[in-house]
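This is the structure I have questions about; it appears just below.
The complex appears here minus one protein chain, its other protein chains still in place.
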Amino acid sequence: MAERTDIRLWQRLLRNPRVVIGGLVCLLMLVLAVGAPWIAPADPQAQDLIASFESPALFGSAADAEPDAPRYWLGTDNLGRDVASRMVYGTRIALLVAVIAATLTALVGTLLGALAGFYGGKVDALISRLVDVWMSFPPVLLAIVLVSVIGTGLWSVIAAIVIVDWTRFCRVVRAETQAQKALDYVTSARMLGLSPLRILASEIFPNVAPLLITLITLEMGVAIVVEAILSFVGLSLASGTSTWGGMIGEGRLYVNQAPWLMVLPMLAMMTAVLGLNALGDGLRRELDPVLQR
Amino acid sequence: MSASTDASVTGSTAGMAASAPLLQVQALGLSLPDMAKKPFFSAAPMRRILRDVSFTLQAGGTLGVIGESGSGKSTLARALTMLMPPQEGTIEFQGRAVRDFDAAAMVDYRTQVQLVFQDPMSALNPRRRVRDIVSQPLRALGRLPRGDSDGTRAAGQLLERVGLSAQLGERYPHALSGGQRQRVGIARALALQPLALIADEITSGLDVSAQARIVALLEELRRDSGLALVFISHDLSLVRSLCDDVLILRQGEVVEQGDAAAIFARPRHAYTRQLLDAIPLPEPDPLWLEREVA
Partner (left out) sequence: MSQGLSITDATTTAAVPVLQIDDLHVEIRQAGRVTPILRGVKLSVSAGRIHALVGESGGGKSMVAKAATGLLPESAVTTRGRIVLAGQDVTRWDEPRWRTLRGRTVSMVLQDPLTALNPVRRIGAQMADVLRLHQGLRGAAADAENLRLLDQVQVRDPAQVLRQYPHQLSGGMRQRVVIAMAWACRPQLIICDEPTTALDVTVQKQVLRLIHRLAGEGQGVLMVTHDLGVVAKLCHSLSVIHGGRILESGSVSDVFAQPQHAYTRALLAATPRFDRPGHTLVPVDDALIAQLDDETRAYDRQQGVAA
């Protein structure tokens, strides 16, 4: 019986266009990120000043190219670096940041939100005031200040995102936990003498989980964008590493002569965020038993 | 508007008359803070929800609690199980004061006197399968039978006890009808073999056949297991068919109580007469609508 439901679940998932499209995008990102060393046509850091500002071979006509010149499918930037390779390596950073930052943010925010929502009283008052104060800082500014203080690097970026965004999860999870707690089935569980932690985990959590799926994928999209912003202002990883945000920042300077330098990484970001959101939405629709009517 | 207490509360099964009654409630009173009238910086004033409610429930007895909205009947159900501890009065369970129970004794009390909530959806966890819902009390108290580690078999037996097929255990609550969900709630309440059920408006919102099924089930449980019942409802006809004793609540106070047959045959209080008159019997009577009772 359980086996049949598993197979049915996969069938349903594959029939949902959101899951398929979003899943493909995420799969593509994963493949690019993991297989970067083998997929990228060239070394992303290799500079070839003679070949700078080559327009993307993808959009150019084949006849123009010299027969034995190296093909730059997405062109080169101001330092002659292969844009395609940089984009592939940029996927790595984007995915790493998205997954780790979103997971940590969700953990911290959900934990505090669930405690605040379930216990209420002083616990809730403390956590809620903390959230209120925290959220009064402009988020992007906070991230920038943080990274300026603790220094740049991948983990600094992740820390900045978590520190700024945990409040988003906390608020939403708190509200949902409160709503669920008021329902009779929670009262029944409490009357059985179940401990609060057990009630939170086994009774309330399944009802908060659908919300979390959506929030986490949204957060992953946010993380990608925040990393890009930090790269843009030069506060992300070391300037050599390829990040989408960094490429946009540099490409901005040459937007008239080499628009592809800015447009391509932007398209990549948009696709990534849209794909993540679609996947999250589709998963929620398929996995949530209540929505299966 | 004095309460007319009928001293001779019956309902005991033979041979039990000598031992302590299952539930003895004396002068129960409960107030709650009235948040609507709360001034900005001080505590909210207390609003009285229940006043001076007393009754006795013998083992195997049936008490119908009748009240309209605002009568406090749901609060009474929660007060009895100490979900909302009453400020005044006493509740005694088998001769022991419930107020003095420690945590373990309280859990034990609540397994012996089970509260069944009114559906809609909030009474059953919408994201758990029916069999998990029904077997939850067994798992929570570690009373699963041997060889039945996830409680599926026990759940199946409980579902069949209430007239549902064991296969329904695989479904989620929203896939069941209102009557079926209500019976799942009863099945869950029966898991720990309680001595009494407190049914809070469990037939409201069900259509006529589903109601009849629930009533038949409750009668059967009473006959077969000697289950005592506190049946809270606004439907006097159902109370009449099910309960030996009745308690009529109005705005938190007892209007009349005692033997159901006696009260319904000769209601002493005007409010009771009003209630009785408002019941639409399935008998065509064009003059009923315009008739007013003093």
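Letters A and B name the chains as they come in the text, with residue numbers starting at 1 for each one.
As a working rule, contacts are C-beta pairs under 8 Å (C-beta built on N, C-alpha and C of every residue); 3 or more make two chains touch, one makes a residue touch a chain.
All values derive from a computational prediction rather than experimental measurement.
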Left-out chain, listing which of the shown chains it touches: B
Candidates B:148, B:235 or B:253 - the one touching the absent chain: B:235
Absent-chain interface as seen on chain B, which is shown: 68-69, 177-178, 205, 207-213, 215-216, 234-238, 240-241, 261, 264, 274-290
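Just so it is clear, only the chains that are shown with their structure count from here on.
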Interface residues, chain A side, partner chain B - complex: 1, 183-185, 187-189, 191-194, 203, 206-207, 209, 288-290, 292-293
Complex contact set, residues of chain B against chain A: 81, 83, 103, 106-107, 110-111, 115, 117-118, 122-128, 133, 136-137, 140-141, 170, 172, 174-175, 188
